[in-house]
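Note that one protein chain is taken out, while the other chains of the complex remain in position.
Which chain is which? They are A and B, in the order written, and residues in each are numbered from 1.
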Amino acid sequence: MSGQGQRLNVVPTVTVLGVVKARLIGATKGHQLLKKKSDALTVQFRQILKRIVQAKETMGDSLKASSFSLTEAKYTAGDSIKYVVLENVGSATVKVRAKQDNVAGVKLPKFEYFTEAGETKNDLTGLARGGQQIQLCRSSFIKAVEVLVELASLQTSFLTLDEAIKTTNRRVNALENVVKPKLENTISYIKGELDELEREEFFRLKKIQGFKRREVEKQMLLNKKHAEVAALKQTASLNGGRGQSDNNLLQLEADADEDIIF
Amino acid sequence: MYGFEALTFNIHGGYLEAIVRGHRGGLLTAVDYNNLCQCETLDDIKMHLSATEYGPYLQNEPSPLRTTTIVEKCTQKLVDEYKHMLTQATEPLSTFLEYITYGHMIDNIVLIVTGTLHERDVHELLEKCHPLGMFESIATLAVAQNMRELYRLVLVDTPLAPYFSECITSEDLDEMNIEIMRNTLYKAYLEDFYKFCKKLGGATSEIMCDLLSFEADRRAVNISINSIGTELTRDDRRKLFSNFGLLYPYGHEELALCEDFDQVRGVMEKYPTYNLIFAKLSYGESQMLDKAFYEEEVKRLCLAFEQQFHYAVFFAYVRLREQEIRNLMWISECVAQNQKSRIHDGIVYIF
């Protein structure tokens, strides 16, 4: 995993741990949601793919029929009919309107064609010859436009969805492979640090406890010795054996001194 | 008069009649068409055509060939032949030959006027004009902004000037008017041509009047069918019919009233000649009418070759060539678009 070993640069405290944990929960939730979105988009995407392939085939047939109907028109009305059409172009009567569809928060443009209200021109084109073929040809091409507009919607949706899926997946993957491990690492780091601190504290406490106990014992020993010395002195003065008792006292005092120094 | 023209016809017209009959031999036959129908690509078509009179026109065309190129080159051949005949012709044959092209001339004028209305480049427009309908001052047409100017500046010098007198009234030009103008002009042209042929007399008058009547009737029927459901009023429709032909005047009155295709059929069935054409079509079907008319026309045009010492052969020849070009266009389009099942729907066999 790419995120392994990385962690956020934070102070390992309990507060930060809480914050990071909250972030991890957020990231997990976000990841789930994005994953769902990506799945929804992918479903839509696959449907569109299928329809695109179909529509492209329909388009092929439809245009073939249209161009043949133009041939028929040219056959009856003469080759020059195309110039008449070309020169008669004014403003467009067939236009497209753009709508928006919403799939899991992605706005998909949708086109629909409409005929602008107004007199249809070219009505009298080929009045003397081939007028009917021209009308047929016109309707055939209008049908082709219909197919093409649908295809255009599909294609635009395709591109938009493709882009949306890409970004969503990027986010999903980023959450999954970077953000979440990072947060997890941070949490384990903080936990580790906290444990370490706790252990240290425990050890320190133990140590101090031990020291204190030793100290108390020593004190008690000392007190006991003092009491013994006092008792000895008493008996020595009572017995009268001076030299021995002096020596003994010195010995005892040196012992006591030694101990005190230590 | 009848029969005597044989004595004098050859003095002026003999050479050209011989030429045109020679050209007639160059028209594609059913065998050629059958071969062309077997073609798989446009290059195959070119190969087949190279054995015909079109060969020299297509041989320098590089592959890949386009249908427009084929049509263009074939038209070029027709134009060349026509020009050759025109330069050789003397009066009144030269006038007659010029009359044949007036139809294209009208189309060209209308095209340029339309283009001018939409402020297109005149030179581009000129390239699109039919070569048979060119005249010297055609480029100056673009200066005109309304009918009056158009007439005063340009058309007064052309042979079409008299035809414009009828439609000079419409001041502003828009799409509707232009299409009506085209048809009004055509009507005037047909009537004038008809009169001219009558004046020539003899076999020319007999055959040409028959052909022109057919043409006029066909236009009347087509206009009736095509104007169904449009803004064109009955009176306007009536005005676009030429004032001669088999249908004139009673048929025209009835056609002007027709509201749908079957009514047109009802009118036409009263005329035995046209009954045959309409009998080929099933009820409610108007698609193949154009082809049926083309076939009938070709039949009549071919008959024109049966007689000698008259001018109708020139008319017939030009028209047959045009039909042939249409056939070739159809075949090459079918081949190019891989619609070979439809290939026989559009061919009108000439001989």
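To be clear about the criterion, contacts are C-beta pairs under 8 Å (C-beta built on N, C-alpha and C of every residue); 3 or more make two chains touch, one makes a residue touch a chain.
Everything that follows uses one rule, which is that contacts and distances are computed from a predicted model.
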Listed names "AP complex subunit sigma", "V-type proton ATPase subunit F", "tRNA-splicing endonuclease subunit Sen34" or "DNA replication complex GINS protein PSF2", matching UniProt entry of the absent chain: "V-type proton ATPase subunit F"
Among A:Leu8, A:Leu24 or A:Met59, residue touching the chain not depicted: A:Met59
Options A:Val19, A:Val96 or A:Val178, residue touching the unrepresented chain: A:Val96
Hidden partner chain, residues of chain B it touches: 42, 64, 66-68, 118-119, 333, 336-338
Hidden partner chain, residues of chain A it touches: 38, 42, 45-46, 49, 52-53, 56, 59-60, 63-64, 66-68, 70-71, 82, 85-86, 89-98, 100, 109, 111, 114-116, 120-122, 134, 137-138, 141-142, 144-145, 148-149, 151-153, 155-156, 158-160, 162-163, 165-166, 169-170, 173
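Assume only the chains that are shown with their structure count from here on.
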Complex contact set, residues of chain B against chain A: 71, 107, 110-111, 114-115, 118, 120, 125, 128, 130, 175-176, 179-180, 182-183, 186, 219, 222-223, 225-227, 230-232, 240, 286-287, 290-291, 326, 329-330, 333-334, 337-339, 342, 346
Complex contact set, residues of chain A against chain B: 64, 67-68, 71-72, 74-76, 78-80, 83-84, 87-90, 119, 121-133, 136
